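Apart from one protein chain that is not included, each protein chain of the complex appears where it belongs.
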Amino acid sequence: MTAAAEPQLVPLNAIFAEDFVQILVPVMSNNTVAELGEAIAHHVEGRRVPKRDLPKVVFHDGKRLDPSITVAEAGIGPLDHIRVEYSDDSREI
Amino acid sequence: MTLLKREEWQHLVREVDWTLSYVDDEAVYPEWMSGTGKVPREAWAKWEEDYKVSYPEYVATQREKESSAYAVKAALQRSTAWENLSEGWKSSTKMHFGGVTLVESEAVLAELKMARFGLNGSWRNMAVFGALDEIRHAQITLFFGHEFVGKDPQYDWTQKMFHTNDWVAVSLRNLFDGMMVTSNVVDIAIQLPLTFETGFTNLQFVALSADALESGDVNFANMISSIQTDEARHAQQGGPTLEILVEHDPVRAQWVIDKAFWGSARAFAALTGPAMDYYTPVEHRKQSYREFMEEWIIDQFVRTIEDYGLKKPWFWDEFMKGLDTWHHALHMGLWYWRPTLWWKPTAAVSKDDRDWLREKYPNWEKVYGDKWDVIIDNVNRGDMELTLPETLPWLCSMCHLPCCVATLGYDNRWRVRDYPLKHNGVTYHFCTAGCRQIWWKDRDNLNHPTVIDRFLAGEIQPMDVGGILGYMGLTPDVMGDDPDYSWAADYKDRLIVPRVPVAGA
Amino acid sequence: MDHPVGPVLRMCDEVESVVAAIRDDNPDIDIDVVDRGSYVRVQGPGRVRVTEASLQRHLGPAFELRSLQTMLSSFAGRIHTSSDEISWEWATKREGARA
Amino acid sequence: MTTAKRRRTWSAFGETRRVPSEYEVMTHETNWTLRAGRKVPFEQNPSSPANLWFLTYREGSPLKVDDWNAFRDPDQLTYRTYVGLQDDEETKAEGLLTQYAEAGADATLSEGWVSVLGRLFAPARYPLHGAQQVQAYIGHIAPSSYITNASAFATADLLRRVTRIAYRTRELQLARPGSGIGERERVIWEDDPAWQGARKAVETALIAYDWAEAFTAIDLVLLPTLDDVLLTQFGAVARANGDELAWHLSSLLAADARRRERWSAALAAFAIDQRPGNIDVLRKWIDRWSVRADEAVAALAPALASAPQGAPSVDDVLDSARAARARVLDAAGLGLHPAVPAAGV
Partner (left out) sequence: MTANWVPALELDELWEGEMTAVTVGGTSVLLVNVDGDVRAYRNRCPHQEWALDEGDFDGEIITCSRHLWEFDARSGAGRNPATCSLSVFPCRVDEVGMIHVDVR
């Protein structure tokens, strides 16, 4: 058995803001939620969605996540759906 | 006239059923092959086709069709007709050659299955003509596609596409294996001849021929509209089958039609939609994809099923809304992931194109315009790496197409929403509620890994873009790219003013 | 038009003659023709028929009814084929095919 | 003169320096359920019923070769050549039918011969339809598109034959009312002892689900044997009884049978050439189905032997049918006295 703390690969189904398609984004379980948001944004921002100078907010299971906790602490598991929004668009959808 | 009329003797060709006694009926017509279900076995004795044909008529008529199709080919062979076609239109044909040709071959297997396991002799005979027809379609398309292999290696995918694990191949194999071969023959007759061939193939083979002719592709227009004359005949196997099924098991009849309709609608949004609304040059578009769908599917097909006493499918609202979104999003997906294609997808979002799109689809600018603007600016700036993918689009566990359906929410905003389903501890994602519901009902058959699932299971190595393209069978000479990015030129000026995003815009 | 039915003919030299034959065979109804270039939708209300005799009047005595199939890409309504005529019919309840 | 390598044909042909024929371009590897590298035939759950059926009866057949796609139909039929060929043949058939109808030939046939037609000729549409079903199944589940297409054309040929028998049945019914022709075929097929051997053989062939056994049963054994009785010997006896039309028509239809025998023998020879062990697999099936074929002929022979003129003996009928089958098997390298003795015979 590996230690529980060993970082795991967590592949996610992700959508960034008003992008047109869900994408595959793999992160590590010890990444922070803020890093997760940026990892998703990397594939979309400035590519299909105009980059905006605003903080990003991450949603999981309809809940807004604290950006400082880790993916594991947030209870995000493999194949879960993650939505990222700019902070002024952060009404729950 | 000393030859007897067909009406005088054809009943004897049709009466070829007998009572088996050396082996069990159930052994010769096993339930999962023949699929009588709740329909009493003897009810199939009433099966009778409307569109009658005899063998001598068949070979005479088909020979005429073949002569005229190949004559057009011969007349154009040494002209420069192909060279003068736009790259956009050529892409419509490459998509057709790769995406359709071997489907015709699989339809041969479907017809042969009905010719063996069909529950009435007339039906089995009609399916023999169907099998011949489908050989014709595969062969004429292979022959025409092969002509261009020397000019452009992408035409090699006429024969090759379905032998690869390209995501389009996986998606279409999944759809057509179920629709054409792995179902029982009663369901096949309703899925393939009735739903697919009297509905959707008209869109690809008749409606698209209008765009082909406008685009100057006489050969292709001629080939596909000639193919559809066969479909018009053998598709008539569906009606009598449906009539009997509706009488004894209307719930099953409705479900089988609904499922086949939905799968076809998804596939055609990916293949026919972009060909009609983007690849066909704007000045040659005869009607929009939506208008063709209204002419051929919504009016004609729905009238047909209501005629049989069935209802519009349960997903009707979701499908109708999708007419304004599905194919636009799939077009953007095809373009963004263009290295995974065997054609050269033109984005076709010049100002003229967008005027046309806005006119045909009033929400187009709002849902897709802003994303194309970002892409356009990247192209004009020369930031090409930003226009190419570094990951995979999420693929729907049902239709195996990208999950890219935007819907309008209560907050009046267009968003792609998730349709998840947890089953045996695994989370599956679907593009739409329709796909999720069909998968759930057919989960034992259709539970099949998408390219994403295969990637995550480590089946695709190395786990990067190169590994994925290799897995999909793409070679550098075939990989798709935009033909010239010329549509971006209209917007060169706006780069002078940096774009300042406005909050809430 | 109520209950439009009829053939969809692919582009070919004979389309106008076929349409003329259909008009001859259906004198009491309006036959509507929608031309989309590569195909022509021919329709009338309720029931439309075309006979070999009319086709031969317009296309020559050697024309066989079965050759209409080479132009018939699609159709609306229930088709019925015999040795002498083809018809397309709007049917609200299918009565079973006739021989 | 260009130096860049220009693609000339499907990459599926691999490293070749030969331009493939039109037949090959239009037939090669068109069945994606046979694609290289597949885990299962169909893109769905590996344990779906269809996947299991194909794994059992196609992939799992004891008749195995490395690459079925190397097989070629000796006639190289394509759709275009098929409909052209058969339109010509049907034009000839219609010419004959017109000519004999104008002459009122059916009215001149003897009562005795009409009764042979009613018992032996008209009911044949049933076994031939059964064979048509098996031939369709072989095409459906064959391990190469080259075999599927050849089998589909053969299926259509059987439908052609059923069609012509039906046509003649109706003509005889009109010309010879009271003969029972056009009304009693199903009863005769189901109950007349003459047909019960054939019926047992055809019904059993319908449940031979291994693709290669179905092929062996129908194309190497049953049809070559029965066709000798129903086409060749029947034609000769018809002529002896003044039924020139039946004789001519049988000769025309026999061309389809010969073509089917050509590719069938070529396919068996190909399988043996690719893997000599296949000879034992085929022999086992041939032995099993030959017994059924011979029983079918033995039951039918008295019907032919009852012809008023030129009737063969029952033994002659059987000998001739066995010899016809042996010719097909010889052509396949499966004769009783093979050049290279095979083990296990």
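As written, the chains take the letters A, B, C and D, and residue 1 is the first residue of each chain.
Quick note on the criterion: a residue touches a chain if its C-beta (ideal position, glycine included) is under 8 Å from a C-beta of that chain, and two chains touch if they have at least 3 such contacts.
Since we're looking at a predicted model, the values are computed, not measured.
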Chains in view that touch the one left out, judged over the entire complex: D
Positions on chain D where the hidden chain makes contact: 1-2, 5-6, 8, 16-21
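The definition used in the following text is that only the chains that are shown with their structure count from here on.
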Rounded Å distance between chain A and chain C, as computed from the means of their C-alpha atoms: 60
Inter-centroid spacing, chain D versus chain A (mean Cα positions, whole Å): 64
Geometric centre distance via CA averages, chain D-chain C, whole Å: 39
Residues within chain B bordering two or more other chains: 10, 60
In the complex, chain B residues that touch chain A: 329, 332-333, 336, 367-368, 370-371, 373-375, 378, 386-387, 389-394, 402-404, 406, 409, 411, 413-418, 420, 426-427, 429, 452, 455-456, 499, 501, 503-504
Chain D partner contacts - residues on chain B that touch it in the complex: 2-4, 8-10, 12-13, 15-16, 18-23, 27-28, 32, 54-56, 58-60, 62-63, 66, 70, 101-102, 105-106, 108-109, 112-113, 115-116, 121, 124-125, 127-129, 131-132, 135-136, 138-140, 142-143, 146, 149-150, 153, 156, 158-160, 162-163, 169-170, 173-174, 177-178, 181-182, 444-448
Of chain B, residues touching chain C in the complex: 5-7, 10-11, 46, 48-53, 57, 60-61, 64-65, 68, 202, 205-207, 209-210, 212-214, 221-222, 225-226, 228-229, 231-233, 236, 239-240, 243, 286-287, 300, 303, 307-309
